[in-house]
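Right, I'll just put the structure down here and ask away after.
Here the complex is missing a single protein chain, while all its other protein chains stay put.
Then we have subunit A:
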């Protein structure tokens, strides 16, 4: 796994050297977008935070189908009375958050902006890295929901053990995760995309 990683980041570095000159021309056009993008970021995060606060009211609920079992109803979807309306909050057509609630669990799915091929690959690899280690994250789901990049499953047991506002903020980290900030950590010149 570590061998793979180093060759992958090497590939990115070569890309950077190659594309540096090409991207230089485009920078001015992209510089206009930063203000517009940041203007929607605040209200987007606030909207998601408020909706999560509303959806994260969970209580223990044993399975009605199998005795002595306790299943997250949003995954099982056995009974309509236990499910809430799924709700989408979108910032544009590429970035959105899907929140599906139920009586004892909430599923939050995030679609992250991926502007070009390289970002798609990076995003995919990063999310896969996280999802393979989902056990250590507790609330991460091993497979994202169709159409999204990453999913969380939060059950009443999590809300009983962890602070609700910290749970809210942990998913916020992923929305705020623009690949630009991630890329800049790898040393690639991503300023041309703006934020």
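Just so we're on the same page, a residue touches a chain if its C-beta (ideal position, glycine included) is under 8 Å from a C-beta of that chain, and two chains touch if they have at least 3 such contacts; residues count from 1.
Everything below uses one rule, namely that contacts and distances are computed from a predicted model.
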Undepicted complex member, UniProt protein name, chosen from "Actin-related protein 2/3 complex subunit 5", "3-isopropylmalate dehydratase", "Importin subunit alpha-5" or "Septin": "Actin-related protein 2/3 complex subunit 5"
Interface residues of subunit A (partner: the chain not displayed): 39-40, 43-44, 46-47, 50-51, 53-55, 57, 79-81, 84-85, 87-93, 96, 101
